[in-house]
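Every protein chain of the complex appears in place save one, which is left out.
Entry: chain A
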């Protein structure tokens, strides 16, 4: 499962310090923060700005440009459902509607019990075994509703 620790200034400062010397360090820093905390909160922006000698507006602009970075903490598990063409061709639309109904949330939302965040993704490179999904870092191919159900029950128990 995707374990994330609660936001912590000191930990964030250490992570930023580890990456600040890299050329073009913003994305590596965002990724490292998101890996630790599950999201990149607004509090991180001034810290990164100062470390990289950029304006807050610049850092905010970069952060919000990329679809990957979350501004809110996600659920314990992240289910990415592929919504691109090869998966559409293999019944992906139907699957997405079914999962939304089953979890009671829309793509982009987190279940009220904070267990699962459902995210759309545009291609996982698993197009030969479409439709596909990724549960935390586990790729899943030839997905059908029953298989997803079983996997979700497994991780939620």
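What we mean here is this: a residue touches a chain if its C-beta (ideal position, glycine included) is under 8 Å from a C-beta of that chain, and two chains touch if they have at least 3 such contacts; residues count from 1.
We adopt the following convention: contacts and distances are computed from a predicted model.
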Candidate names "(2Fe-2S)-binding protein", "Lactate utilization protein C", "NADH dehydrogenase (Quinone)" or "2-oxoacid:ferredoxin oxidoreductase subunit alpha"; UniProt protein name, chain not shown: "NADH dehydrogenase (Quinone)"
Interface with the unshown chain - residue positions in chain A: 23-28, 30-31, 52, 61-62, 65-69, 84-91, 121-130, 132, 134, 137-142
